[in-house]
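With one protein chain removed, the remaining protein chains of the complex are shown where they sit.
Chain IDs A and B follow the sequence of writing; residue 1 opens each chain.
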Amino acid sequence: MTIAGAWYLGLAAVLFSIGALGLLIRRNVLVMFMCVELMLNAANLTFVTFARMMNDIGGQVLVFFVLVVAAAEVVVGLGIVVAIFRRRANATADDLHLMKG
Amino acid sequence: MAHLTYLIVLLPLVGFAVQVLLGRRLGDPQAGVVATIFVAASFVVSVMVFFGLLHIQAPVRSYTQTLYTFLPVGGLHVNAAFTVDPLSMTMVLFITGISTLIHLYSISYMKGDRDYPKFFLYMNLFVASMLILVLGSNMLVTFVGWEGVGACSYWLISFWFTRDSAASAGKKAFIYNRIGDVGFLLAIFLTFDRVHSLEYSTVFAHIGSIGSANITAICLLLLVGVVGKSAQIPLFPWLADAMEGPTPVSALIHAATMVTAGVYLLCRVNPLLHASPDAALTVAIVGAATAFVAATIACAQNDIKKVLAYSTVSQLGYMFLAIGCGAYTAAIFLMVVHAFFKGLLFLGAGSAIHGLHDEQDLKRMGNLRAYMPLTFITFAVGWLAIAAVPPLSGFWAKGSVLENAWAAHPALWAVGIVTAALTAYYMSRLTGLAFFGGDRWPEVAAHPTTGGPVAHHAEGAIPEPHESGWIMTVPLFILAFFAAVGGLMATSNVHFSLSNWVDPVFGGNLYDDHLSSAAVWALGTVDGAIAVVAVFIGLRLWSTRADRPALEADFLGRSWYIDEVYDTVLGRPSERLAAFCADVIDPKVIDGAVNGVATVVRRSGALARRTQTGYVRNYLLGIVLGTVLVLAFALTRLWWS
Partner (left out) sequence: MLNLLNGVIIAPLAATHASWSDIGTFAVAAAVVLAGAIGVVIARNPVHAALMLVMTLFGIAVLFVLQRADFLAAVQVIVYAGAIVVLFLFVIMFLGVDKTESVRAEPLRGQRPLAAGLVALGLAGVLILGLVSHWTTGKASVAGAANGPGSNVFKLGRSVFTTYLFPFEITSALLVIAVVGAVVLARRPPSTGSDGPDAIGATDTAGATGAIDATGETLDAAGDITDPTTETIDEEVAP
């Protein structure tokens, strides 16, 4: 018998909330991006756990695709970051507030 | 022949349409001629219909012609229908007859006026409306005519609207009429509510089932309407101001026809009045009081037309006194005869005004009989007729009214006889000032003033008053003839007498005074004596001197200050209320509410806008908040499932 799935799920939940907290608190764009990666990983862990709990390979297939999409997202996202922050190297997320109402 | 009834109304309407379309092109004087021809044709048709009606045997001579369904709405079914019976036929005959004469007179009187065709346009429309009023077979058609004559009166009074006083007078007349119209409308509503029909025949058939309180209410409401239209107390001030209109207008509308619409209406609803003695008494009292008050005011007026206007109010009061006593035939007799001599007096006054180049002030006239003998002769006939000097028509008519008053309400007879004395007195004053005495007009012509509506002559000239042309004098003679011999209508041994003709319409509602012939003779003698004495006194006082301030009290001259009273009691508070609404309610309440809505929207938008900080991290917070809410919802579902 292996460890009950509930533990993994709890861990994933905690990891997700840490990632969310980091996303909300940090101002550095790249660190925020990393926190997004944390959240994605938490989701991946959840999927794999459910794949085991429900004896369904579909969970792992989904993780596979999530991985691919996360990679693509990072590529494009960092491209945007580069395009935006070419001028000011130490610009933070707070410097982009032109959409103020 | 009675089936030609619709033509009576149609012909003046066609005349109106022709004037609207072609009037300007027809010009002066063709437009007037065309208008007169249409009205004369209407008169001819009326005579034909009259003969047609004669063929229907008494006692109930009545013919109703329904043209089409005017108003089929729910429970209300009103036809455009005309009823021809002796009452309406009498009215139609003298309306069309006198209108023809006055149209003829106006062809010459209005010559040179800038808006010549427009005058005849309004006049034709007026005749059409008045005919609709008297021919209507239900209350709504009557009301259509009622409103029509009110509108035409407004237009004609303010015909020379570039003058402020004329424009105001038109408004005043219309507003006072309107107040009366509210009463009429309420009467219509009440009648429909109780009887569910507005046809006179149906309403009269249901009198028994309505209940006397309702009948009294209907009658009193109709009285309100009548008081407005016929210028009785308390809505009479407009008639004096209405003299701003051209003199033919005053003659036609404010002497012969429109103001008699009230008399006609009350005669038409005589079953209702008969069923409500209280209302009838109220009518009589109002009539008597008005007659007296107006007569006193006429004693102190300086404008010739204003004297005649208040005289009209006074004579109308007599007619209502008669109606209130139940003596409808007497009222109609007086109405017809009054139309003749009052029309005559107005046209004569118009001739005098015209001859003096638009001078209307009596103090500035004088000795006109030397310069305008024809006018003087006809005017004198009218003067003596209205003063009730025997054997002219006025004596018989007024005598008939006073006879019935004596029998029904002796107190009112006393008021009536005093008023008769005053009538004779002020008419003599008028004639004395205008036609007798010395020439007062040259001193005025040397110093021309701004009296009179339109100045025809260059300054500096001292023109002599001249007689008017035949177009204006022929109608005067025709009217004088009828004013003189009109009394013959009363004699009942002539086959063709008014009472034989008209009495059946009223049937049992007609008051029978049961006076012995001795009493009749005594009353008649008293009437005649008083008339002669008062004429004598008036002429003595006023044919030599023009200035007697002791006899011309300010209180009377300002018509018992009624205009001032109305202004203080109603006018000023209304103005204050209007100012309040305009300055407070409109900007603060109404605009405040509308602007308030906008302000609320703007403020809430500004408040909501504070969430748009522009910072991505704040928006992320929003996402997390949403997620938490969804989780909370899932939890609640869990708990309650």
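The rule is simple: a residue touches a chain if its C-beta (ideal position, glycine included) is under 8 Å from a C-beta of that chain, and two chains touch if they have at least 3 such contacts.
As the structure is a prediction and not an experimental result, all values here were calculated from the model.
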item: Identified contact with the non-displayed chain, of B:414, B:601 or B:628; value: B:628
item: Chain A residues touching the omitted chain (full complex); value: 1-11, 13-15, 17-22, 24-31, 33-35, 37-38, 41, 44-45, 48-61, 63-65, 67-76, 78-92, 94-98, 100
item: Hidden partner chain, residues of chain B it touches; value: 613-615, 617-618, 621, 624-625, 627-628, 631-632, 634-635, 638
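Criterion: only the chains that are shown with their structure count from here on.
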item: Footprint of chain A on chain B - complex, ascending; value: 609-617, 620-621, 624
item: Interfacial residue positions of chain A with respect to chain B in the complex; value: 20, 23-24, 27, 93-94, 96-101
